[in-house]
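One protein chain is absent from this view; the other protein chains keep their places.
Per-chain numbering from 1; labels A and B assigned in written order.
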Amino acid sequence: MVHGEIWTIKELFVYPNEYIYWSVQIVMYPFMTGLVAGAFVLSSLYHVFGVRQLREMARFSLVFSFALLFVAPMPIVLHLLHPLRGINVFMTPHFTSAIAAFGIVFSAYGAIVASELWFLYRKHFVEIALPLKEKQDKNLREWLKYLIFCALTLGVYDISEKALKKDEKAIKVLAAIGIPVACFLHGYAGFIFGSVKANALWMTPLMPVIFIMSAIVSGIALCMLTYILAMELRKRLAAREKGDSQRFQSKEDLAGAEVSVIRMTSKYLLMFLVLAITLELLDFIFRGYTAVKSWDVLRSVIYGKDFANIFILQYAIGSLIPFVLFLLPGLTIRRAVLGACLVLFGVFMMRWNVVIGGQAFSLSFAGYMHYHLPIIPHDWETFKEGFSGALLIGLMPFPLFWLISKIFPVFELKESH
Amino acid sequence: MKSHILRPLWVVLGLVALVLVARFFYVPKSFGIHERGYMYGWYRADDIEFWKNFPVKYQGTEYCKTCHPENYESLSMTPHAIIQCENCHGPAIEHPANPQKLTIDKSRGLCLRCHADLPYPTSGRADIKGIDPDKHNPDLECVMCHNPHKPGLEGLK
Partner (left out) sequence: MINRRDLLKNAVKGFAGLALPLAAFEIINPKKLFAGKSDASGVRWAFLVDTYKCVGCGMCVKACKNENEIPYEANVTRTWVERYVVTKDGKTFADTPKGARDGFITGKIDLGMGNFQDIKKEEIEKAFFVPKLCNQCENPACVQVCPVGATYQAPDGVVMVDRTWCIGCGYCIMGCPYGVRFFHPVHHTAEKCNFCYHRITKGLQPACVLACPFGARQIGNIKDPNDPVTKIVRTERTGILKEEFGTKPQVFYIGLDREVK
């Protein structure tokens, strides 16, 4: 069986070699990178622009962004027919390709996020490593912990007031550099599609900008969602361990802090949501008005075959409803959860409609291809490029976040800065 | 004490150095920028040799003629002279050494490629004598009556 044949159905005149080669993993890929970029931008709003209300959220979203960072290239790896050769992108990069440039930008971005985290948590590492160093009879577990945290300090044990001031400055600089790099990173994901001149739907200079905007929207939404979930978990714990007031604030205090953070964050979400939708509509209108050769087939896809996907799932359910939900006064946690979920779904559908929708018509402009997502895997290919593979990628950030938050604790009450 | 601010930078530079060292061992020597520049000519030059050495399968009528001159001569007088022997007899590759015997395609489908009647103006197809495959002895193989080496009606068996 030819790669792609299993989930492609051809209608009317399609060239013989055309299949839906870029399937659900390529939908997941810009979705996950978008979340990385969005989460980082959210954290930078506090570090660079000093949005005080986002302080709690800033640290959280930075750590979450780091967890997502490891997941972001996974869809590509699952998509590649020779995943082990993926290293070639770093060994012999061909920079005229958006994917090669992505490799470098991605690594640079990873380095920035990691450095920022290091400065943010340096004091924490030292505080853990030093007492362990003093301790005489370390057991195996403590030895391991000691070695890890020792390595993480990178040999710097200076946590004087002066040094910490320097850290703060470094974080600010890194966050400032990070914003354009995050945008660049996701702009590149958009460029990968926007620069394919053979594809009539993808080829628009607006593509990278649209991708950045919807990336920030989805990143903020996911951070909100995870933050709420984490807070709920803490509240439950606080209710259970009422006596232990040193570790946990009271239930009431926590609830109050949460709503104000969420309301603040949702304002930013709304702003970027409006920008994203405006740009997308601009793109639609422009295509219809200029109506070049490809418009006939594009129109039949946009207003015909993909109508439900685009206008009902993406715009109505994924954009309009959450827009109203967030805009109505007196935002509650429950409403925020629903809104954030719908926004995430909407952005996912946007990626779907770009990636799958861009392959819904033939290069001949005289035929169509229909995509059938493999739900139940019956071999390796239908597993990794099917529903199960996408689900795996979608869930991966959460255990990873849990693991990373063992090293970078997110809800430490003692403020280091 | 020197500032610790640059510590992460050294780590990053170390990693970059590591990649460059790995690259030195991993990338084949013939990889580089060739005639068409970085945009179109960034490749492993040895690959051109791979494609040049790809085995040839179809040898052409002249190759067949050296051993089967009688068939070549008889066919050359007919309209089927324009058809390569290997189109029906299969690729010669290194015949007679390998394969020793060729598999001949005598199927009805092979003849219909040209002789199923398609009345397409401005296409060469319209000038070829054709039949309606659904009506002209649909259950029989063409070669039962026709001789592809003597395609005219006088060659009927």
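As a working rule, contacts are C-beta pairs under 8 Å (C-beta built on N, C-alpha and C of every residue); 3 or more make two chains touch, one makes a residue touch a chain.
Here the structure is a predicted model, which means the values were calculated and not measured.
Q: Return the single residue from B:Glu35, B:Glu70, B:Asp139 or B:Glu154 that touches the missing chain.
A: Of the listed residues, the one touching the omitted chain is B:Glu35.
Q: Decide which residue listed in B:Ile5, B:Ile83 or B:Val143 touches the omitted chain of the complex.
A: B:Ile83
Q: In the whole complex, what residues of chain A lie against the chain that is missing from view?
A: Contact residues on chain A toward the absent chain are 1-5, 9-19, 21-22, 76, 79-83, 85-86, 88-89, 91-94, 96-100, 102-103, 192, 195-199, 293, 362-367.
Q: State which residues belonging to chain B touch the missing partner chain.
A: These residues of chain B touch the chain that is not shown: 31, 34-36, 39-44, 47-48, 50-58, 60, 82-84, 86-87, 90-91, 109, 112-114, 116, 118-125, 128, 133.
We take it that only the chains that are shown with their structure count from here on.
Q: I'd like to verify one number: the distance from the centre of chain A to the centre of chain B, where each centre is the average of its C-alpha atoms, in whole angstrom.
A: Computed from C-alpha means, the inter-chain centre distance equals 46 Å.
Q: Report the residues of chain B in contact with chain A in the complex, numbered from low to high.
A: 1, 3-5, 7-9, 11-12, 15, 19, 22-23, 26-27, 31, 38-39, 42
Q: Which of the residues in chain A end up touching chain B in this complex?
A: So the residues of chain A in touch with chain B come to 87, 90-92, 94-96, 111, 114-115, 118-119, 154-156, 158, 163, 166, 170.
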